[in-house]
Every structure is written in structure tokens, then in C-alpha cells.
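One protein chain is absent from this view; the other protein chains keep their places.
All chains are identified by letter, namely A, B and C, in their written order; residue positions are counted from 1 within each chain.
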Amino acid sequence: MKAVRMVEEGRPLQMQEVPVPRVGETDVLVRIEAAGICHSDVHYRAGTSPVGGLPQTLGHEIAGIVESVGSKVQETAVGDRVCLHYLVTCGECHYCRTGHEQFCVEGKMLGKHLDGGYAEFISVPARNAVPLADAVSFEHGAALMCSSSTSFHALRKGRLEPGETVAVFGAGGLGMSAIQLARAFGALQVLAVDIHPSRLELAERYGAVPVNASLEDPVTEIRRLTGGRGVDVALEVIGLRETMEQAVQSLAILGRAVLAGIADRPFEIDSYSELLGREAEVIGSSDHLLHEMPLLLELARQGALDDLDAVILTETRMPDRR
Amino acid sequence: MKAVRMVEEGRPLQMQEVPVPRVGETDVLVRIEAAGICHSDVHYRAGTSPVGGLPQTLGHEIAGIVESVGSKVQETAVGDRVCLHYLVTCGECHYCRTGHEQFCVEGKMLGKHLDGGYAEFISVPARNAVPLADAVSFEHGAALMCSSSTSFHALRKGRLEPGETVAVFGAGGLGMSAIQLARAFGALQVLAVDIHPSRLELAERYGAVPVNASLEDPVTEIRRLTGGRGVDVALEVIGLRETMEQAVQSLAILGRAVLAGIADRPFEIDSYSELLGREAEVIGSSDHLLHEMPLLLELARQGALDDLDAVILTETRMPDRR
Amino acid sequence: MKAVRMVEEGRPLQMQEVPVPRVGETDVLVRIEAAGICHSDVHYRAGTSPVGGLPQTLGHEIAGIVESVGSKVQETAVGDRVCLHYLVTCGECHYCRTGHEQFCVEGKMLGKHLDGGYAEFISVPARNAVPLADAVSFEHGAALMCSSSTSFHALRKGRLEPGETVAVFGAGGLGMSAIQLARAFGALQVLAVDIHPSRLELAERYGAVPVNASLEDPVTEIRRLTGGRGVDVALEVIGLRETMEQAVQSLAILGRAVLAGIADRPFEIDSYSELLGREAEVIGSSDHLLHEMPLLLELARQGALDDLDAVILTETRMPDRR
Partner (left out) sequence: MKAVRMVEEGRPLQMQEVPVPRVGETDVLVRIEAAGICHSDVHYRAGTSPVGGLPQTLGHEIAGIVESVGSKVQETAVGDRVCLHYLVTCGECHYCRTGHEQFCVEGKMLGKHLDGGYAEFISVPARNAVPLADAVSFEHGAALMCSSSTSFHALRKGRLEPGETVAVFGAGGLGMSAIQLARAFGALQVLAVDIHPSRLELAERYGAVPVNASLEDPVTEIRRLTGGRGVDVALEVIGLRETMEQAVQSLAILGRAVLAGIADRPFEIDSYSELLGREAEVIGSSDHLLHEMPLLLELARQGALDDLDAVILTETRMPDRR
């Protein structure tokens, strides 16, 4: 089969002919219908976030159709539409057994440590294949496996309650999902902070109040828009020092800043005014969990999560899949 | 009556003759038996943390005997031994009504905004007078109203669970209380970080494993002592940039750093390695709550909280009270 | 002014001429625009739930316009549209101070212990007056103060999380609110159990799956509709022994049955199969809290809560108010 692979750090990916992967007795083989390109791939290709070994087929946002199943697989059948949770975990360690599989001591990621989705087929453990309803496109399903799920997990880490207010720093793929999810979970006011007018316009269509950070100080503006209170949850999905600091500074009393963007520089907190004086919290959020996926997919099926990412993804769909 | 008052910023306190305060119908008049000197008083006297007005009787760690009660007071009687919760709050605002009275919109502090405990008598709302068992000295009761209660509240903010590990940065009055409380609440391992051998020795007597930060890097040592895991809760009660950063760096996966020390400089966090990569949290803790006091006092009565602070306090007891 | 009052147990209410109530310095006088008739009034009138004293103006679902304010009132002004939280509490006791004012040791209820809304004017503490947006009718605002708020509080007691499934036993005023609220807070599937086809039809319009308990066993049907799992939250708002038992029996593993309906007979639980075998919970829910009201009112303003109750209420609006 064809696969698009990373063969050397810093070099373009290459289309190669590789064997169709073998299917273990608890695995499923999936014919890939859509595979998203994630910003993380840039880091893998540059070598700043090392992959498991070379050559490596990248791609961790994957959806497709089950082509065959291992002898012990029961829940999944040939022909099922599925999308793939990208983290393959042991099921034995403390973290797997307590609902924190991102920290699995043997965890491996599709498209980073294991061959991924830029190929015609992939073999994964059956439990990583999440049913995809007919009403949700493969492209949307693939995108849900990474950006939307990261936003969903981050909102859960932030302990968002119905009736609270949320500020989302960064109105890209993750942010747009976060806006829709926060609304679907009962947030009364969602503020979207970005510097691109077109993104802010889209955020507004999804029910957010836009805050243009290139025209005004977002912290001041967020306080103004919340009657001086600040927000209950501030979600940072960009990974910039400035926006992380702004997220913390935007909090209300008892507010929580959730950091989900990957930054390469530290940021500063004034503990007295920003944390103690408000009993505020700063929370790291990492990836997402397999058991969160069915909810996301159902929200997508019910129409509460737009297929924005799918639109973006469509252009990246492998043109030569068949 | 006699009162020791702040009359001017930066000047020594003065002993003055002032009227015995009047007692409103829901107030109690307390004959002061012990009043602690808190480190915060230094800030008030220096003017770096402004008091409500001058002259001002300082002192917010107070215990004594009820001398008289207002006409509507029912729960408290003349002759009762009591210690005084130092925050006087409105009972009407959102924060008062949801269990977060530290953020009362009209909150005033004894010994800062209202006349405090460096005097022969004080008048306070009856609800601020917490019963003090005979088995607990006035000195200990006074100290419980500030340092132990701050530690207690901070451990609750850190969501400490039985079986977890705790590191306490700073083995002074607050830290020593935190060590004893963490043990009393089922923490399996408590590490005490300080630079004073005598404090570390005392901490060890209270059941902590000592970490001498002047001899070894506390983060490295904490990781070594926890088998590489780090701690579930790190409590910082000093207010130094270095120890706040160390607290965050000492965390285990899903760990929580609680900051309760007042710092005047910001500190730095590497969000990726320190927060996201562990789903760790940094939490500000502010003061404590009236309804937390009966538990603290009962712990002291049962002997689970040593009267260390009382020893220290004894020397500061007003010599001319009678 | 005119007031409709209960003068004797078991006798019809009487229209009487009474003085306009006086306004204390922290009170507001409200000209009543809408007052709902609650099922509880039946119990008060029958004497099965005793009122504070006779004669007593009933009515605890109240909305209107501020006519005058006491000398110390700041947040509320003459002419404001408001609806009234019906519980008047002390603000001093443990329960008031920890966010559980329903258990206030001195709590009194408008229309039961204090004169209520079946009158031209009412005087209440200013903090009980919640701002009512222009977009929400007085009738709807009045209804929100009792049935919708009880449902809201009950869902919070049930710790409903986004993505969970809910069964509502009883599709009347409370139930219909619960259905809408559960949907607004991210419940993926809401089942409505009732015996009235017209109510089930309306429930379906609000996004619920109808379960007709007169045609099929609701427990069996709920298990069928949830793929055998049962529901995460079962909310009982009727107060019948049968439906309380069915609510418990309908639970999934780790499910929570919230009982909010007032029953006069005990019900039975098979602890092994129904609780232990699923680690299920049965939770009592009582009234609601002032600080929950702004969220409800904002949801109504945003259109997430239909004014169904208002439709019902309109007919009960006092015809002779002016």
C-alpha cells in the first residue's frame, strides 16, 4: 500500500510503498478515508518533538472503514465506520486504571510512535476504534480525534459549570471547538480572543463575543465585558507566553485558567494578586481520553459541533487514496 | 482601657488609654487573654499593606473570655472562653453566601480595618467568637486563628486525599501546622523543606521527612524520596519566588501546588513540562473560613495539633493585661 | 391594598383589604405584576403543611416592579423589573454561610411564613429581588422562582455532567424545565416519563424521548432506550412511591436518582441489586438557592428555557390587580 512517511528530520515526507500492516487477534484493520494534518506534525518533522523511529508514517487524526478484524474482536465488525483514538495504552498501569491514560507508562501515539494515518490502511487495537455515525463525515470524525477532543478535555479539566463565563484565547481549530462546546455545556457567556478578524467573525457566529487582541488589551476588555468580574474559566490553546499570562490575569475570583497550548518559553505569574487574591487556579491539560470520544461524536451527530475542521481538512484529504 | 496602637506608618506602636468599646445588640465584648503577633503586622506597620485608618489597634490572633453580650446574642454567654475569627463579613453578598467569605465585598479584618487584640477588651460580632475548650490554652487558641487555620484552608484548597504525599515549603508556624494537619488527615508521607536545622528537627518530630534546602536541591531530593513520582500536594507558605517555583517543580502527575505565602515578585512556570505534561495545578489559597474553625479547635483539643505556636506566643503575651 | 389570604384551614381564600406593607431600610417594596399558583399552596390551604400564622397572604412565585426602596438599598432602584426569591434567610448561620440557605435556622418563606404574592404589593429584603430582563415576561419570571429553579437545583445535586443521560419522571412544570435544562447543560439523551400523551408530546418538542408509563413499564423501556445501561441521572419530581422506586431502578452503574417530589409514603429500595451492585446513589434535593437564580434568568433571556409555565400562569394572573 502507499504511505506518506517521514524518513529524515527536516526533510519532506515521502510517498513509499509499504506492506499492509498485519492484524493481531485484538486489532482491527482500517481503510483510511480521512487523515488530518495537525500542527504537531510540524514539530515531529522538524525533530523538535522526536518520533519513535524512522521511517515513520505520520498522521494521528484518522477516520475510515473497518476492513478486517482480529479473531478475538467482538464489538467492531467489517464495514463499520470508525475514527481512531490516537493513544495506544497498556491497560495495566496505574494511570490506565484510574482514568488518566495519557500518562500510561507504555503509551504510544499513532503517527508518532506507531505508523499513522497518511496511508491506505492502518492496524490498531480494536478498542481505539470509535464508532462514527453516518451523519458525521470522515473528515469531521478525523478532526474530532485531536483538536475538538483536546478542547473538550480542557473544559473538563477546568471544571466548567453551567452558568459560568469562559474566555478562549486562540480562535483556531481548538478554540472554535471550545467555543461550541462551552455553549453546549451551559456557559452563559463565551469570549473569543484572537487577532484575526475573520476568525473572530466565525467565533461570533458560534455564539462567542469577539475580543480583538490587536486592537485592545484583552485583559481589560474581558473585565469590561464581564462587569469587572473576569471569567470563571480561561482556556489558552495557543501556547504563547503573552496569552498564558493574559489568561491568568483575566480570571474572576475562584476562576481557573486551563493551559492546553504547547509553549517553549516559561511564563510569569504574580502569585499574590493573580492567584491568592482570587483563589484562582492554573491547570495543565494534556490530550484527551478514549472514553470522552463517544460524547464528542454524539455532539457532532446532533449538530452541536460544527464541521469547521472538516472544511479545513477536506483540502488535506489524501488525493490519491484510491 | 489600655491598647497598643499604630499611630503612624513606620513608627513604633504606642500604648494608649482608650474607651472600652461599645457592644452592639448582636456583639460580644471579650476580655483579651492572649493576642498573637503575626508577621503581617510588620507589613501593616511599615505601610506596605495599608490599615483601615489611624490610630489603629493591631492584633488579629485573639482569645479571651466573654465579658458581656448584646441583647440579641443567644449562642454565647458571659464567661465563655472564646477565640476570635478575624474577618468580619456582611452575610449578604454572593461570596458570604456561597462559602467564600474571604472575598466579602464589605469584609473587614480585626487588627487591620477594625481595632484588634493588642488591648484589654474587644467588641466583635457574636458569630466571630468561636468556643474554646478548657483543654486548649488561650495562647494556642489565639494562634489557631491565623497560622494553623491558614494551613488548614490551604490543604483543603489542595484537595488533599488520604494516602497522598505532601511537601511543605517552609517549616515555621504555618508549615508546622500544615505538617501536623496533613498527618491527621491521612497523608502517608509529609516532606518538610527548610534551611534551618532546628526547624527541620522539630518537623521530623511531627512526623515529616526533613529536606534541608541549604544542603541539597529540594526538587531533586523530593523526587528521590518519592521514588521519582514527586508529591501530590506541595504547599508553599513562605512567599519566595524560588520556593514557589520549587513547589511546582516537585509535583507528581495530577499534583497540586498550593500557594499561601505572600510574595512581592512574580515567579515563572514552564507550562509544558511542569503543568501540561503532568496535568498539574497551581492554586492560590487565601485566609480561611469561620466554619473551618471548630474542626481546628477540636483537633487541638484532641491533641492532634501541638501548641507549638503557643510556646512562641507566650513571650508575646501582653505583660500588663491585668 | 387588596390581598388574597388564607384565613382558616380548609376554607377558600378571601380577598381582603390590608395595609401596604412597610419597607425596612434594607427592603424593597414591589408592585406585583405576576404571582404563580403552586401545587404546594394546596397543602398549605388544607393544613397538611402548616403556614406561619393566620391570616396569611399566600403566593411564593412572584415578579413585579420596584415601587420604593429602603434607605440603605443600593443595588436595586425604583422601576426595576424583578422577581423574588421566596426564601428569606438570616445570613448568619452555618447553612447560610456555606451555600445551603434552604436549611437556614431562621429561614422563612414568602407566601407561607411571610405574606406572599397574592396581593398588590409586597415588601422583601433587597437581596431577594433578582433582576428580570425585559425579554422575560413577569409571568415567566414568577414561574422561574419555583418550578424551574427546583429542577435546576435538583440537576446540580445530581452532579449532571455533559454527555450523560437523564430520565425525568413527571413531565409537568418541573419536569418540562428539567428537560430543557438538562439539554442546555449537555445531556445527550433525555427521557421523559409520564402518563399523559399531551405532556409527552410537549416533552418531545423540548428534545426528550417520551416514555408512556401507562403503556409500558418505564424501567424496562428506559433500559431498552439506553442500550441496557440505564440512565446516569434519574429525576423524580412527582412524589409518588412508584415513580421514586422506578427512578432508582432505572439507574446505570454509578447513576444518581434525585428525589425532588414531596411524598407522604415511604418507598422501598433493594440495596443489593439497586445500590451496591451499581454503586448507585439516591439524593434528596430541597428547594433552590438565591445564587442559582441569575443563571436561570439568563437562560430564559437567551431562550433556552421556554415560557411554558408562563402560558399556564397567565390564566392565574390576578384579574383585579389594578
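As a convention for this text, a residue touches a chain if its C-beta (ideal position, glycine included) is under 8 Å from a C-beta of that chain, and two chains touch if they have at least 3 such contacts.
If you're wondering where the values come from, they're calculated on a predicted model, not measured in any experiment.
*Asks:* Based on the whole complex, identify which of C:102, C:212 or C:302 touches the chain you can't see.
*Replies:* Missing-chain contact among the listed residues: C:102.
*Asks:* Looking at B:50, B:99 or B:186, which makes contact with the chain not pictured?
*Replies:* Residue touching the absent chain, from the options given: B:186.
*Asks:* One chain isn't shown here. Among C:69, C:144 or C:280, which residue touches it?
*Replies:* C:280
*Asks:* For subunit B, enumerate the residues touching the unshown chain of the complex.
*Replies:* 162-163, 181, 184-186, 188, 292, 294-295, 298-299, 302
*Asks:* Which subunit A residues touch the hidden chain?
*Replies:* With respect to the unshown chain, the touching residues of subunit A are 90-92, 94, 96-99, 101, 127, 290-291.
*Asks:* Just the residue numbers, please: which parts of subunit C touch the chain that's not shown?
*Replies:* Against the left-out chain, subunit C lists 95, 100, 102-103, 157, 239, 244, 253-254, 259-260, 262-264, 266-272, 274-286.
Everything below uses one rule, namely that only the chains that are shown with their structure count from here on.
*Asks:* Roughly how far is subunit B from subunit C, going centre to centre by Cα mean, in whole Å?
*Replies:* Those two chain centres are 41 Å apart.
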